[in-house]
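Next up is a structure, given as structure tokens.
Missing here: one protein chain of the complex. Every other protein chain is in place.
Just so it is clear, A, B and C label the chains in written order, and each chain counts residues from 1 on its own.
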Amino acid sequence: MISRALPFKVRLVAYNPQGEKVVAIAAKMSRSRHGWEHHEDMSQEEIETWIRDSIIHGYWSVLEHSVYTFSIEGISRVASHQFVRHRIASYTQMSHRFAKPKDEFYRPVVPPSFKSPEAFEKVYQEYLRVLESGVPEEDARYVLPNGVNTNLVVTMNARELYNFFGLRLCTRAQWEIRAVAWLMLDEVKKVHPLLFKFAGPNCILHENFVRPEDDPVTLDQEKELVSSRCIEGVPRNGVWKCIRNSRMILEKIK
Amino acid sequence: MISRALPFKVRLVAYNPQGEKVVAIAAKMSRSRHGWEHHEDMSQEEIETWIRDSIIHGYWSVLEHSVYTFSIEGISRVASHQFVRHRIASYTQMSHRFAKPKDEFYRPVVPPSFKSPEAFEKVYQEYLRVLESGVPEEDARYVLPNGVNTNLVVTMNARELYNFFGLRLCTRAQWEIRAVAWLMLDEVKKVHPLLFKFAGPNCILHENFVRPEDDPVTLDQEKELVSSRCIEGVPRNGVWKCIRNSRMILEKIK
Amino acid sequence: MISRALPFKVRLVAYNPQGEKVVAIAAKMSRSRHGWEHHEDMSQEEIETWIRDSIIHGYWSVLEHSVYTFSIEGISRVASHQFVRHRIASYTQMSHRFAKPKDEFYRPVVPPSFKSPEAFEKVYQEYLRVLESGVPEEDARYVLPNGVNTNLVVTMNARELYNFFGLRLCTRAQWEIRAVAWLMLDEVKKVHPLLFKFAGPNCILHENFVRPEDDPVTLDQEKELVSSRCIEGVPRNGVWKCIRNSRMILEKIK
Partner (left out) sequence: MISRALPFKVRLVAYNPQGEKVVAIAAKMSRSRHGWEHHEDMSQEEIETWIRDSIIHGYWSVLEHSVYTFSIEGISRVASHQFVRHRIASYTQMSHRFAKPKDEFYRPVVPPSFKSPEAFEKVYQEYLRVLESGVPEEDARYVLPNGVNTNLVVTMNARELYNFFGLRLCTRAQWEIRAVAWLMLDEVKKVHPLLFKFAGPNCILHENFVRPEDDPVTLDQEKELVSSRCIEGVPRNGVWKCIRNSRMILEKIK
């Protein structure tokens, strides 16, 4: 039986615990005549200031020095195909040419809008019939549904994550990759709260380019916006509700 | 009825007719104190020499100045997913969120190893049932087969094309993207024969790094190799046959 | 004698005249089930609409399909070093290892703030002395001034140009690369006015993310801004003056 419970899992499997400090030292070195060693005993307050100032003034390149590897398991090939369109990242994907998603490994992603997973079972029967007829696995998978599960190892730096979150936390992103993005944000905020404090969908990102710099906005506290609309066309007074809706996907798929 | 004839089409839709000259002038300018104008009336012979020398000595960066746009239509999402893994390129893909592959637009790629396209018709029936049950298109497509047809606009420069051909003309590449790659090679060779003279699968590419430079090898003329094996493990005396097999996919899918 | 007249020259040497149409067709194909041919006789009005909508809604990736090659001659190595930091681009640079900037080829960029070019002459004398002492050219150039002239062939797509202009047309960019950027903008606007209509420094770029979408702003017409500041901190009512100042560099270096 195909489960309705959504199978995907997002796990941060590698990162540098010193990543926030690395970013802050790099930012400071661009303004300093001293080498790395000279800056190495930077205080937590100073780290926070350098990171904040870099982000608020769009000095994004220093964020590239902190890098994160995720294991994203059980997402559909719909989502993985969207994911790998982000080119400034590194990917290793489970190959259906070599690893047959059969038996207990066939766990397609069933969208919440489906009343039953029946269609996915029927398609699976076709897949089995094709395999039995002697078609090799690398061809038989042409019959597998787009919702079939796959695993992806992804490495992205903090700058690209800001860009990824900007696009994929937005309600306009498809629900599945959106759910993955919110889970990824939770993961990186746990380990590097300073670096990801200002991350959010593009409405929030753009707002911080145009509002008073001593009063930036974060996802944690709703403030009136300067922007008269988000880039997708949602007017100022609909933005916060839109963001809350977006995150609600995590409730729907539990 | 789903056709067995393979539906995909590869077409070079944009490129700079002066691309070979642009590459040659750029190569020459790196060694010269003069500006562009000074080199503009370069002879065809000189163009050929600068291109050849750049490739034979691995001076690949100058090849980036000639850029090609292809419309690749009717390939499967298996192939498009593999394609977009090449990150040094630009893509626009037909969105199944907004453009339903229904009726005459449902033309899945049926691998030659399939005895009949029946499985694809059965899956299509499931897709229709799901749509009728009220599931929105962006979710219904989770049931569509991986073989479902899609269109892709791809822009790549000549250097990245060399890399793409190196990997995707190889017998180890899946047959579909391999067929696309051979068709793309035919297209660019027609318009820029000097630039793509030395293109081929990695066995050929690597061979030209290690054999006498006054005797490079091309796909058009089989010569004894210096390499004792290709990077995938095919021994020296099996390489040419392997290349011929690879290209034969174009016969199989006609 | 070293001239005070600024020596640099910016020339668009290659691009696809059909670039705007290519971008518009790609944008349309992402929403369509038809192939390239079907869209090929697109009207000028439709081209304009697809381009405008893509830019206003941040659908930047389609702009990558139109690509531009510039020959930038006589800039300093200060500017070329800044230039090549833009990584999504292709470069070929005149090599001072192989092309000595001697005699009439020594034409350093003298900043307008210098009262006389004397210092550059003195440094040149040191360079000659070092060469005469038998130091090979690739080492002798360590004595050449950072202002020494170099040539660069640059290929960038329209999306990256928007990003480049966003950063380098800004008053905060150094005057030399800023002048180069304004000249590049003039070049591309001449050939593709639709594609570059909304290009400008980041203040303008960001403003178009947050203001009413039916009333975008361009460099040609000053309108009141929604943004309360630019990303560099200039307040709303100082932005237009700041942009006018930025462009004035072209007058100063004539």
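Methods note: a residue touches a chain if its C-beta (ideal position, glycine included) is under 8 Å from a C-beta of that chain, and two chains touch if they have at least 3 such contacts.
Predicted, not measured: the structure shown is a model, and the values here were computed from it.
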Omitted-chain contact residue, chosen from C:31, C:81 or C:223: C:81
Residue in contact with the excluded chain [from C:55, C:123, C:185 or C:243]: C:123
Omitted-chain contact residue, chosen from C:56, C:135, C:191 or C:253: C:135
Chain not shown, touching residues in subunit C: 76-78, 80-81, 84-85, 87-88, 91, 97, 108-111, 113-115, 119-120, 122-123, 126-127, 129-130, 133-136, 138-139, 141-148, 174
Absent-chain interface as seen on subunit A, which is shown: 9, 11, 13-16, 18-19, 22, 25-27, 29-33, 35-36, 61-62, 64-65, 67, 69, 71, 73-74, 90-95, 98-101, 105, 151, 153, 155, 157
Interface with the unshown chain - residue positions in subunit B: 57-58, 202, 206-207, 209-213, 226-233
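Just so it is clear, only the chains that are shown with their structure count from here on.
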Classification of the subunit B:subunit C interface as same or different, half of numbers criterion: same
Touching two or more other chains - residue numbers and ranges from subunit B: 91
